[in-house]
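Structure provided below as structure tokens; questions to follow.
Heads up, one of the protein chains got dropped from this complex, but the rest are sitting where they should.
After this line comes chain A, so read on.
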């Protein structure tokens, strides 16, 4: 085992060096990082770890379960590309999927859900003078359904930043699972202050 997680190589709190007095132990072992990439050629390896348990090391992934926090919905969508990583720019360049990386995901399942839940089309390209959101054709709907949809309109709010993203078909999301540990790339769509924060960071990088 080349990579070790022991603390014997570290200095003491007083600053003094510790002499090596035993070999590396198996329970201190570390493994090579996964470095999960985006690819339709999905590859997840199963690793037997301490205690007989398994970790699922995702080496290549293409989709995950993404949630929309304010609407409390989750859909399985493709990951399109990695746009920002707070720890390391190298991981953005190599398009590596890690926890808390900002990625772009496919917006279509969320758009479909929104249309069927609220009966309103979002992400329609704005033409000058035309209204942004159009109501979906409701001639075939039952009265019960129409009333249900009308009731939901009261609570409905769509962040303008999110609406712009629906137009392009790509939403910004943050990965909240650990692909190298559980083999999945799941997360949540960025909204509100967090979204503004990351958009500013990404623009700063682009303008450099």
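In the analysis below, a residue touches a chain if its C-beta (ideal position, glycine included) is under 8 Å from a C-beta of that chain, and two chains touch if they have at least 3 such contacts; residues count from 1.
Quick note on the criterion: contacts and distances are computed from a predicted model.
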UniProt name of the unshown chain, from "Fructose-bisphosphate aldolase", "Origin recognition complex subunit 3", "NADH-ubiquinone oxidoreductase chain 4L" or "Ribosomal protein S11"? "Ribosomal protein S11"
Specify the residue from the set A:70, A:94, A:168 or A:203 that touches the hidden chain. A:70
Quick one: which of A:24, A:117 or A:201 touches the chain that's been left out? A:201
Missing-chain contacts mapped onto chain A: 7, 10, 13, 69-70, 72, 86-87, 100, 155, 191-194, 197-198, 201
